[in-house]
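Handing you this structure, nothing more for now.
Here the complex is missing a single protein chain, while all its other protein chains stay put.
Labels for the chains are A, B and C, by order of writing; each one numbers its residues from 1.
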Amino acid sequence: MLDFEDDLNEIRDRIEQLDRKALQNPNSGVTQELSVLRLELEARTADVYSNLTPWQRVQLARHQERPHTLDYIDRLFPDFVELHGDRRFGDDPSVVAGLASFDNISVVVVGHQKGRTTAENLERNFGMARPEGFRKALRIFGLAETFNRPVFTFLDTPGASPTLEDEERGQSWAIAENMGTLARLRVPVITTVIGEGGSGGALALGIGDRVLMMEHSIYSVASPEAAAAIVWRDSKYAEKAAAALRLTSADLLHAGLIDRVVPEPEGGAHRDHNAAAENLGEELRTTLKELRKQDIDTLVESRYDKYREMGEFAHHETSATG
Amino acid sequence: MLDFEDDLNEIRDRIEQLDRKALQNPNSGVTQELSVLRLELEARTADVYSNLTPWQRVQLARHQERPHTLDYIDRLFPDFVELHGDRRFGDDPSVVAGLASFDNISVVVVGHQKGRTTAENLERNFGMARPEGFRKALRIFGLAETFNRPVFTFLDTPGASPTLEDEERGQSWAIAENMGTLARLRVPVITTVIGEGGSGGALALGIGDRVLMMEHSIYSVASPEAAAAIVWRDSKYAEKAAAALRLTSADLLHAGLIDRVVPEPEGGAHRDHNAAAENLGEELRTTLKELRKQDIDTLVESRYDKYREMGEFAHHETSATG
Amino acid sequence: MQYRPEFEAALRVCSACNYHDRMDAAERIALLLDEPKSFIEIDADITAADPIEFVRPSGSYMDRVGKARALTNRNEAIVCGTGLLNERRVALGVMEFGFIAGSMGSATGEKITRLFEMARRDLLPVITVTSSGGARQDEGLFALMQMARTTAAAARLREVQIPHICVMADPTLAGVTASFAATADIIIGEPGATIRFAGSRVVKGTIRRRSDVEDHTSEWVQQHGMLDLVLARQELRDTLAQLITHLAPVGHTRNLKPKTQPATTPKPN
Partner (left out) sequence: MQYRPEFEAALRVCSACNYHDRMDAAERIALLLDEPKSFIEIDADITAADPIEFVRPSGSYMDRVGKARALTNRNEAIVCGTGLLNERRVALGVMEFGFIAGSMGSATGEKITRLFEMARRDLLPVITVTSSGGARQDEGLFALMQMARTTAAAARLREVQIPHICVMADPTLAGVTASFAATADIIIGEPGATIRFAGSRVVKGTIRRRSDVEDHTSEWVQQHGMLDLVLARQELRDTLAQLITHLAPVGHTRNLKPKTQPATTPKPN
């Protein structure tokens, strides 16, 4: 699956064989070999994962066993009631939204939802939201504001759905309206990039008081393939583009575009959903506590100030004459 | 066209003949006969129009030469800029909406729009709004509130469009959302029934601080044909239903369900668009002046109280036991 | 067809085909509340007047009302009150389809409006259950105006952060769908319920219970984005309890009595 894990997988296979052997014959004397192998796996995993290239992180961020929005909801948000529909046109399964409990209060949860199997992915449109998905989210943001409930959003999308039908129903308009609404929403908003944070389709659910990224998630203005096609005129250069785009959590934290990186368990979130959820849950709890201390006017103006600062520009004095 | 005008039309034809004769030969000596005929026409028109049956009023309200929303806009609302689209799905020509001037201030105008020719009516869907028509109106009501501009609405519809496609896009939801929004809109809202006020499709543009009716317009829970089909199991009984439904402006003023009746020129608004518009304009100016004196909280609560009173019910003491 | 008592026990749901048969208001109240006896009815005495003196070939409007009263033992097409759901007091309005096809006249509208006003005053979450042919023709424009005033009353709830959850049961049509029901914060459909705008012309009379077509069932309407959930009757109470916990004002969690007396003397149900 992940080619940079070939070595690790060899060790994993060997461990599995010995485990079976030990089970069949408790006196087979493989116990010591097993401990050695386990230590080696740990060390080499740590080594591989502390030196991941951007492209390897892209692969991790897209890993089909990676926890998706509903996996985190299952583990962190009890009493979840999923709500459906935009009250306009349809219900888009590539966005899930609902009410839930978190840390003993009621909250609103909204996120992109990818599938794991092909059938699921067809149903979920590979996590590419349609206008009605964004408008369902918009409606639920409205509920959050009306009933004064904090909002958690989870980003995991290659981008917004770009078909002719999506254009017909105003994909740009749907995305823009969500951004404008989130920017001024009068409740705390906490956003986490859990997998792929792809372009405007991510941002439409992604403007918050705090933006977190799971360690191996990515967040980008365009997919590496799209950027490669545009810039290098060939999507083969996706690996090169992945590096050039500075899309990893560490790069983006350094750039000041996100607030916090949530550590993933050794070997990536896909190897241990519970551990990943536990780490995320802790960060979300801390973050929510912080935000709930602020009065709402301050919060909304701080949110504005936060985005206000996102940009690096220069001055060039020999200006245009018009 | 209107069968109860047969007598009047005979006189009109005779006057036209004599007019032509007088034009060809100024000395034909028909002047006196003409004055007599004109007086007679006036008297008999007054007679017919002061004794119209409900069914005759239904026919007048639907008369294709009757002034429609755009006819009134042309005459009363200078600087009209029509705005299009619901920003969701489409633009529905059966509803017109825009910004305009009225009495030296800027206002918002929204109304159903019927056509006059068959081609126009096909384009305008006979004034039967689709969900996107109501949602265009909703958007424009939002503009009115944001920019603090009074709203004028004009009702002229047989009812909301009832096809399968309209159900698909949530016709009930569109109507209900408009009513809820108009009921609480924080600007003055003045509604006028100018022709047919048909059912929920009318009400979706029709909740206001004041509800006016043009003298020969009708306002009804269902069209006489539909009511006849339901109640008498045959739409032939439409005339009977028209009487039973109490849908005329006089009946509704008496019932306290509308605020004012705007007189139409002799022979109906369709005979003189300018005179009809002048009468309406005067009422609208007076009404707007009244409403602008109130602070907005009072206005919105008075609007609630107004509808709060619309109902006649009784008490029956031998109640249910559950 | 099932053995009858089992069918009743199963909340009038057929275990073979999941057909959700209509329930009357009393059954519905028993289904939704912790205990039926927690229900305190309000405005039970409000009943129809005859604002336009409407007469059908089959008789006067008042005859119709009288028959409906005899049939249902109710004075109107909705039963309103408060009761305990998961130990929290809620405002509850359940339409009685047996009363002139659950149609909405002035008295119905009055009761719904009072229910919303009470909820606003006492900060009670509202649950409505709709089952209606739409506006009641026999009251002419008075009936249409009930759409306006019930929707206005519902709209005011949002301003004080009081949630309104609507359960659309079979059938929810025309003037009821297109007014307070569709503006609810959360809308739940019952499986197979007919929900549509164009009511009277398609669903003829009160005998026919389900649309022949699958077009306007809850499931179809949900696919088109208009319903939050379609819930089997067995799941309804628990999910309503969760939703109310999530949306209702914090600090009004248990056993709150109405702050003020309802306009008419409450009667135990």
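What we mean here is this: a residue touches a chain if its C-beta (ideal position, glycine included) is under 8 Å from a C-beta of that chain, and two chains touch if they have at least 3 such contacts.
On a predicted model such as this, the values are computed, not experimentally measured, just so you know.
Engineer: Write out, one label after another, the shown chains that touch the chain missing from the document.
Structural biologist: The chain that is not shown touches these displayed chains: A, B.
Engineer: Among A:30, A:207, A:261 or A:299, single out the residue that touches the unshown chain.
Structural biologist: A:207
Engineer: Touching the absent chain in the whole complex: find that residue among A:13, A:42 or A:168.
Structural biologist: Within the whole complex, the residue contacting the unshown chain is A:168.
Engineer: Among B:99, B:182 or B:245, exactly one should touch the missing chain; which is it?
Structural biologist: In the complete complex, the chain left out is touched by residue B:99.
Engineer: For review purposes, identify every residue of chain B that touches the missing chain, sorted by number.
Structural biologist: Considering the whole complex, chain B reaches the absent chain at 79, 81-91, 99-101, 105-106, 132, 136, 143, 146-149.
Engineer: When the complex is taken as a whole, what residues of chain A touch the one chain not shown?
Structural biologist: On the side of chain A, residues 160, 162, 164, 166-173, 175-177, 179-181, 183-184, 199-200, 203, 206-207, 219-222, 226-227, 229-232, 244-247, 252, 255, 257, 303-304, 307-308, 310-317, 319-322 touch the unshown chain.
Quick note on the criterion: only the chains that are shown with their structure count from here on.
Engineer: If we look at chain A and chain C, which chains touch each of them?
Structural biologist: Chains that touch both chain A and chain C, as defined above, are B.
Engineer: What pair of chains is linked by the most C-beta contacts?
Structural biologist: B-C
Engineer: If you average all the Cα positions, which chain's own average lands nearest?
Structural biologist: The most central chain, going by mean C-alpha position, is C.
Engineer: Farthest from chain B by Cα centre, which chain is it? Let me know.
Structural biologist: A
Engineer: Centroid of chain A to centroid of chain C, CA atoms only: how many Å?
Structural biologist: 42
Engineer: Whole-Å distance, chain A centre to chain B centre, using C-alpha means?
Structural biologist: That pair's centroid distance is 53 Å.
Engineer: For chain A, give me the residues that contact two or more of the other chains.
Structural biologist: As it turns out, chain A has residues touching two or more other chains at 87-89.
Engineer: Mark out which residues of chain C touch at least two other chains, giving numbers and ranges.
Structural biologist: Each of 224-226 in chain C touches at least two other chains.
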